[in-house]
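Apart from one protein chain that is not included, each protein chain of the complex appears where it belongs.
Take a look at chain A:
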Amino acid sequence: MSEIFEKVKTIVSPYCKNQEALAAATEETSFLDDLSVNSARLVDIVIDFEDEFDIEVSDDEADAIRTMGDAVKVINAKV
């Protein structure tokens, strides 16, 4: 797994209610369905991505983030 993927895992961890699923996460792992992240907290996660990677994520890009892989793809395109 890439360095960005591991950083994403670390960022998501405080918001994740299913830590077992996070430990075994792949690019297909869904934030809401698999990791049981509260939908309202996705905004916090995106803000944390912006702070950690020093990037700006548009509303459309944020809305498209559903899985770990989606997040990595958006971040990869900006760093």
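Throughout what follows, contacts are C-beta pairs under 8 Å (C-beta built on N, C-alpha and C of every residue); 3 or more make two chains touch, one makes a residue touch a chain; residues count from 1.
One rule holds for everything that comes next: contacts and distances are computed from a predicted model.
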item: Among "Putative tricarboxylic transport membrane protein", "Acyltransferase-like protein", "ABC transporter" or "Permease", UniProt-listed name of the chain not shown; value: "Acyltransferase-like protein"
item: Touching residue (missing chain; options A:Val12, A:Ala25 or A:Val46); value: A:Val46
item: Absent chain, residues of chain A that touch it; value: 38, 40-41, 43-44, 46-47, 62-63
